[in-house]
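With one protein chain removed, the remaining protein chains of the complex are shown where they sit.
Order as written gives the chain letters A, B and C; numbering starts at 1 within each chain.
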Amino acid sequence: MPEYRTALGASGLEKITLLGKDLADDVMGNVGFGELSFWLATQRRPTKGETRVFEAVLAALADHGYTPTAIVTRLTYLSAPDSVQGALAAGLLGGGSRFLGVTEDTGRFLHDVLAGLEDLPVDDAGWDAVALQTVRDQRAAKKFVPGLGHHVHKNGDPRTPRLMQIAREEGLFGPHLSLFAAIGRVHPEVLGRTLPLNGAGVCGAALADLGLPLELLRGFALLARTAGLIGQLAEELRHPVANDIFLSVDLNNRSVAPDPYEPGGPRG
Amino acid sequence: MPEYRTALGASGLEKITLLGKDLADDVMGNVGFGELSFWLATQRRPTKGETRVFEAVLAALADHGYTPTAIVTRLTYLSAPDSVQGALAAGLLGGGSRFLGVTEDTGRFLHDVLAGLEDLPVDDAGWDAVALQTVRDQRAAKKFVPGLGHHVHKNGDPRTPRLMQIAREEGLFGPHLSLFAAIGRVHPEVLGRTLPLNGAGVCGAALADLGLPLELLRGFALLARTAGLIGQLAEELRHPVANDIFLSVDLNNRSVAPDPYEPGGPRG
Amino acid sequence: MPEYRTALGASGLEKITLLGKDLADDVMGNVGFGELSFWLATQRRPTKGETRVFEAVLAALADHGYTPTAIVTRLTYLSAPDSVQGALAAGLLGGGSRFLGVTEDTGRFLHDVLAGLEDLPVDDAGWDAVALQTVRDQRAAKKFVPGLGHHVHKNGDPRTPRLMQIAREEGLFGPHLSLFAAIGRVHPEVLGRTLPLNGAGVCGAALADLGLPLELLRGFALLARTAGLIGQLAEELRHPVANDIFLSVDLNNRSVAPDPYEPGGPRG
Partner (left out) sequence: MPEYRTALGASGLEKITLLGKDLADDVMGNVGFGELSFWLATQRRPTKGETRVFEAVLAALADHGYTPTAIVTRLTYLSAPDSVQGALAAGLLGGGSRFLGVTEDTGRFLHDVLAGLEDLPVDDAGWDAVALQTVRDQRAAKKFVPGLGHHVHKNGDPRTPRLMQIAREEGLFGPHLSLFAAIGRVHPEVLGRTLPLNGAGVCGAALADLGLPLELLRGFALLARTAGLIGQLAEELRHPVANDIFLSVDLNNRSVAPDPYEPGGPRG
């Protein structure tokens, strides 16, 4: 019979522990929710500075208005109001490669570049050299640089300088943010035009500098978004729009003849 | 063409607003994640005391070890490691009536009792009288009192007195908590035995006293659990148990003959 | 160590069984998908007639164009194209009380009425008498009769007579369909206007007459819808509309001031 180890929650007759602490006496009332989320993910209590950077990232990612995930949560609640958990889960399922994935992709990308360096640069000039090579390599491989570019904030994403400032204030401006900032400085030389460092990307860099597990960077974006989706549901309850969205699609539906699928590949 | 109003996130070329504030300047670095989650759900910034009670509730509900939701998230990640969002969503889908619903049920139940009172009691004796009638009514209707009883913490759930204490410290011990506490005092007189006020129930009472939308009380339990499930995934990544869980079921599978379903109802 | 019994799939070194049959030799190539789905749910192989009625129900429920579930699946795929399973799961999560629940509600409702009868009627006059009492009881209780009424097919839902015809052809027009048909005949006498028996309702009646588990009637609607949602995704891949849907919402978003939530209940 296998044993299943865990350092997370455990219950006894009189006492509940969480992360080795007494839940009631040591955690409740003493530990904020951002701090606790960080602690659960790393099994290490973050410092005040780490918590501040982490919570700034969560704020940056919590809600962006009528994204597909927000629309999905509202429509699912319209259709199945008996299941709040279903509406939230449906919204989170949109948290994939296109809309929430940039955070994770950027964190991983920066990490991989850093892992290939023998020594970390010691000044901006050093970071610029690494960044220049990085952007050139991506261009040669005909790949994008994750975190670069934004379809709305073409002159700069206001979250990016703000998060960098907060990280600096807390002494947590580490190598991932340093490389990301350098990419922002040098990429015009290679690409021939200036693109903004976007907010999702800088969040990935900051989370990586906090030492959070790279495999779960998307998870933190999803945690932030869960709070945002609850906000969407709360607003939907008081000022519903989901039925109008549904009708605006259904009433503009144009029924067309079937268009038989031609398989793209070779057939015998 | 309908308009879709929202007071949540909005983006312009240079600026991002959230809840009417400048996201970068006013929210990031200044607003904690628990505070922001409350704000998103109510569109009202909570006080420090409200935030503390709210975060204590989230801590109480974040993780309870190997619950079905935690096992589900780990197994889904084992089966589909390409989709962190799927693993989290699958776990949240267990947040229904049986395992996470007590918080919502208790909040609604207390709210309905309070809504039927002409005046709120002014002292413990008054609350005890209301509670006595409430427990008697439930018993007469052969219904349980939500939030009463726990299969492990038979001598008392340590979260309950702690959350009440925090609410008192912050001046937020309102009518829902008052009624819940009174139920704890008087129910043995009706039921003939002493049951603990459980942690999920006291959380529902506290959230209702904070004025959070009753329709979404389950949503806050799910928010807390999202942080817990990320913790479960992080632990699974380093000390995997999901494959052992899967094998312990599959290897103890006993193949039996089909047992044809006999419909329970009348047939023509 | 518990044993986990199952009569469903089981694998040995050389052989795979399903429902006690050899999967390769007896099931593959010999059992249609509708037939197999029925068999899996009841552990009893359906007759040809039962399969025909069951598949007619699945056809009736498979797709209704741009429903919220279809829109949700398309938007989720737009947002997370890396996860087909997430897009399908998100769509199914809309299969709750409002849009897919009528099938289950009607089946259960008819079943409950039938369970209260000492003897089943033997002719239409007998069924009409039961139906009249049933509609009167619902009206007195200020409740709707599930399966009655449709927002588009005001003159009659074409699926209803067709499914009844198929069930008659196969000798499977049982008590649930008999009662449902009688409700269609008598309700104007009580309600003062004529409402159509809707397709979702007649499907619930037919599934109940087939003896399928009432707790899972919604499940069969979801099975049918899974096929429909794959069709939606296939169409989206070739003629995408999800991005236009998203933009039509996002571009008509009107940013408004926060509207602080006033809790509905009494406060201390």
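Simple rule for what comes next: a contact is a pair of C-beta atoms (placed from the backbone, for glycine too) under 8 Å apart; a residue touches a chain by one contact, two chains touch by 3 or more.
Keep in mind the model is a prediction, meaning the values are calculated, not measured.
Enquirer: Touching the absent chain in the whole complex: find that residue among C:138, C:178 or C:248.
Expert: Here the residue in touch with the unshown chain is C:248.
Enquirer: Going by the touch rule given at the top, which residues of subunit C touch the chain that is not shown?
Expert: 1-2, 4-16, 18, 22-25, 27-29, 31-34, 36-37, 40-43, 52, 54-56, 58-60, 62-66, 70, 83-86, 88-90, 92-96, 100, 152-156, 158-159, 161-163, 165-166, 169, 199, 213, 215-216, 218-220, 222-224, 226-228, 230-235, 237, 239, 241, 244-245, 247-248
Enquirer: Extract the touching residues of subunit A with respect to the undisplayed chain.
Expert: These residues of subunit A touch the chain that is not shown: 1-7, 10, 17, 19-20, 41-44, 80, 82-83, 85-86, 89, 93, 111, 114-115, 117, 120, 173-176, 178, 208-209, 211-214, 249, 252-268.
Enquirer: Need a quick check: the contact residues on subunit B for the chain that isn't drawn.
Expert: Subunit B touches the missing chain through residues 1, 65-69, 71-72, 75-76, 78-83, 86-87, 89-90, 93-101, 234, 238-239, 242, 245-246, 248-250, 253, 255, 259, 261.
The rule is short, and it goes like this: only the chains that are shown with their structure count from here on.
Enquirer: Would the interface of subunit A with subunit B count as same or different, where same needs over half of all numbers used to appear in both copies?
Expert: Same; most numbers are used by both subunit A and subunit B.
Enquirer: Roughly how far is subunit B from subunit C, centre to centre by C-alpha average, rounded to an integer in Å?
Expert: Spacing between the chain centres: roughly 30 Å.
Enquirer: How many angstrom lie between the centres of subunit A and subunit C, each centre taken as the mean Cα position?
Expert: Here the centre of subunit C sits 37 Å away from the centre of subunit A.
Enquirer: Round to the nearest whole Å and give the separation of the Cα centres of subunit A and subunit B.
Expert: About 25 Å separates the centre of subunit A from that of subunit B.
Enquirer: Counting only residues that touch at least 2 other chains, which ones in subunit B make the list?
Expert: Residues 1-2, 4-7, 10, 41-43, 83, 85-86, 89, 93, 213 of subunit B each touch two or more of the other chains.
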